[in-house]
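I have a structure here, written as structure tokens, and I will follow up with some questions on it.
Only one protein chain is missing from this complex, and each of the others stays in its spot.
On to chain A.
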């Protein structure tokens, strides 16, 4: 599994539940490293073990944790870059939904070995959609729950009012129902194409 995915799980646990909780979970999972690196690969079983230890320690179902990760990816200040990338998907939430199928391809543009699930959007009417999310072979399902969190946060970002329903998984394929009640329910967050100039970061070497 790509380190970006493993690292996301780690950063979510650290930023949400603190360093001590992360170390506890990492220890129980038999992760004998300081942590995951975003640009290395890890055994899928190890990442799954970290998630299941987190489920046990935090006494939360895996689905909820995965959905929280999706929300975290879009809303946490550390992930502003990712939120911006997602906003490239469209000028409003409907436009954004229509761009979702491109997401795995877009991700591969930047990180060629990042395998995300295949996404397929089916529109029932102008406002009701069904999103099918098929995990790459050999990868576990669950990404659909992350996607629910991402969609919920992106709807907020665009100021849209939506209803999301994860319908479960069948043969590696998860289904999410999406109903867009209103695209301009609230004023969303700003998005300017011209990104702020990068701030030089201090070297992490002590």
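Here is the rule we use: a contact is a pair of C-beta atoms (placed from the backbone, for glycine too) under 8 Å apart; a residue touches a chain by one contact, two chains touch by 3 or more; residues count from 1.
The criterion applied here is as follows: contacts and distances are computed from a predicted model.
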| item | value |
| --- | --- |
| Undisplayed chain, where the name is taken from the UniProt record, one of "Sensory box/GGDEF family protein", "Transketolase", "Xanthine dehydrogenase family protein, medium subunit" or "2-oxoacid:ferredoxin oxidoreductase subunit beta" | "Sensory box/GGDEF family protein" |
| Absent-chain contact - pick from A:37, A:63, A:120 or A:177 | A:37 |
| Footprint left on chain A by the chain that the document does not show | 4, 37-40, 81-82, 84-85, 88, 91, 106-107, 109-111, 192-195, 197-198, 201, 203-206 |
